[in-house]
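One protein chain is absent from this view; the other protein chains keep their places.
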Amino acid sequence: MKGRGGKLILFLGWCVISLFTLFPIYWMFLISTKTRVELFSMPSFLPGKFHWDNYINVLTDSAFQGYMLNSVIVATSNALLVTVLALLATYALSRFKLAGKDNIFFWLITNRMAPAAVFLLPLFLLFTKVFVLGGISLFDTRTGLILLYCVFNLPFAIWLLQGIMDGIPVELDEAAMIDGASTFQVLTKIILPLAKPGLAVTAILTWVFAWNEYLFAATLTSVEARTITTGLAEFVTVTGTNWGELAAVAMLTLLPAVLFLGLVQRNIVAGLTFGAVKE
Amino acid sequence: MQQLTPRPRRGFLPIRTNAFDRGFIGVVLLVAIHLFWLRFLEAYLPLWCATVLSLVIGVIVVRKG
Partner (left out) sequence: MRSSTIGWLFLAPTLLILLVFGMLPFVYVLVIGFTDWNAFAAVATPHFNGVENYRRLVFDDQVLTALWLTLRFTIFAVVSELILGYFLAQLFMRDFPLKGLFRTLHTLPLMVAPIAVGATWRLLTVPGLGPLSYYLERWAGIEYRLNTYASQAFFTTVLMDLWHWTPLVTLTLLAGLSALPKDPFEQAQIDGANRFQIFWHITLPMLRPVILTTVFIRAMDALRTVDEVWMLTGGGPGAATRYIGLHIWRVVFPKTDYGYGAAMSLLTLYLTIVLCWLLYVALVARKRSGEDSR
C-alpha cells in the first residue's frame, strides 16, 4: 500500500467510512426538512424541497422555548461553576502541601465512574424529601441540576486542568510571591492568563456534557426545569408520530456538539479516557 | 501485625496485594457468599452460616492472602 495508488485507495476508503459516520445525521436532517406527506413515500437520499416548518413549529412552541432556555442556563452555569471550582481545586492540589492529596485526587476521579442509574433513586429521594428548605425542595429546579452535574463534570475538569496546572512553572508564582503578590493576585495575574486555553477547552467540554445529559434531568425535574434532552424524549412517548418535529428537535440537540467539534476534538479522547490514553 | 502493613506482598492470592486490597476482596467475597446463599442454600441452612463462613474466609484472606 505504498505510493499514489495506495493513498488514493485509502482516501476513497475513508470517504466511505465517513459516509457511514455521517449518514444517520444527514438522514435526520433530511427528515427534519420534510413535510408529513413526503415522509412515508419511498425513502429518498437526496434533499428535495426544504421545508423549515418543523423548525418553525418547534422554535415558536412556548414549552419548547422553556426547555431550550433551561438547557442553556443549566449548561452555562454548570460549565462556569465547574471551571472556577476546578481551577481553585487544581491550584490547591498542585501548589500546596496537603495531607493525603493523592488519595483525594483518586477519590475525585472515581466519582465520574459511578453508573448514573444506580444513583437515580437515592438522588430522587434526597431531592424530594431531604434537601428541603422551608417548603422549597431541590426537585425540579435548575439549581439542583447545576449542582448535580458537578458530580460528573468536576472530576473530568480537575483531571484536565491538573496537567495544565502542573505544566505552569512554580518559579513564576514564587517570584510573584516574593514581589509581595497575594495568593489571589497570583491566581488572577499569573495562573489565569497561562491556563486560558485549557480553561476554554474545559468549559466547552463540560458545557457539552451538561447539555447532553438526560437521565438525571428526566428523573429530577417535572415541569419547571425540564431540559432539551427531556423534551426530545417526550416526543416519542407523547406525539410518537410526528417524526419531522422529532428530527428537528434532535438536530437542535446535537447542534452544539457539531459546532464545538473542531475546537475540542483533540482533547475529547484524552478526556473520555481520563488521560489513560495520551495523544 | 506484620501482615497488616500496607506494603504490597505475595500471599496465596495470584496477585500482589496490600492490606487495603485484601480487605476489599474480603468484602466482595462476603457479599457474593451471602447472595449465593440467599438464592441456593437458605432452604437448607440459615443465613448466619453464610455470615460465619464469609467472616472466616475474610480473616484468612486478610491475614494470609
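We just call them A and B in the order they show up, numbering each chain from 1.
Rule of thumb we're sticking to: contacts are C-beta pairs under 8 Å (C-beta built on N, C-alpha and C of every residue); 3 or more make two chains touch, one makes a residue touch a chain.
All values reported here derive from a predicted model rather than from experimental measurement.
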Practice problem: Specify the residue from the set A:Ile56, A:Leu69, A:Leu125 or A:Ala200 that touches the hidden chain. | Solution: A:Leu125
Exercise. Just name the one of A:Pro115, A:Gly135 or A:Gly180 that touches the chain not displayed here.
Key: A:Pro115
Exercise. With the full complex in mind, choose from A:Val58, A:Leu160, A:Val208 or A:Ala225 the residue touching the hidden chain.
Key: A:Val208
Exercise. Tell me where the left-out chain touches chain A, residue by residue.
Key: 1, 6-7, 10-11, 13-14, 17-18, 20-22, 24-25, 27-28, 31, 39-40, 42-43, 45, 85-86, 88-89, 91-93, 95-99, 104, 108, 111, 113-126, 130, 147-148, 150-151, 154-155, 158, 177, 183, 208, 211-215, 219, 229, 232-233, 235-236, 243, 246-247, 249-250, 253-254, 257-258, 260-262, 264-265, 268-269, 272-274, 276-279
Practice problem: Could you list which residues of chain B touch the chain missing from the display? | Solution: 8, 10, 14-16, 24, 28, 31-32, 34-35, 38-39, 42, 47
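In this section, only the chains that are shown with their structure count from here on.
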Quiz item: Can you give the whole-Å distance between the Cα centres of chain A and chain B?
Solution: 41
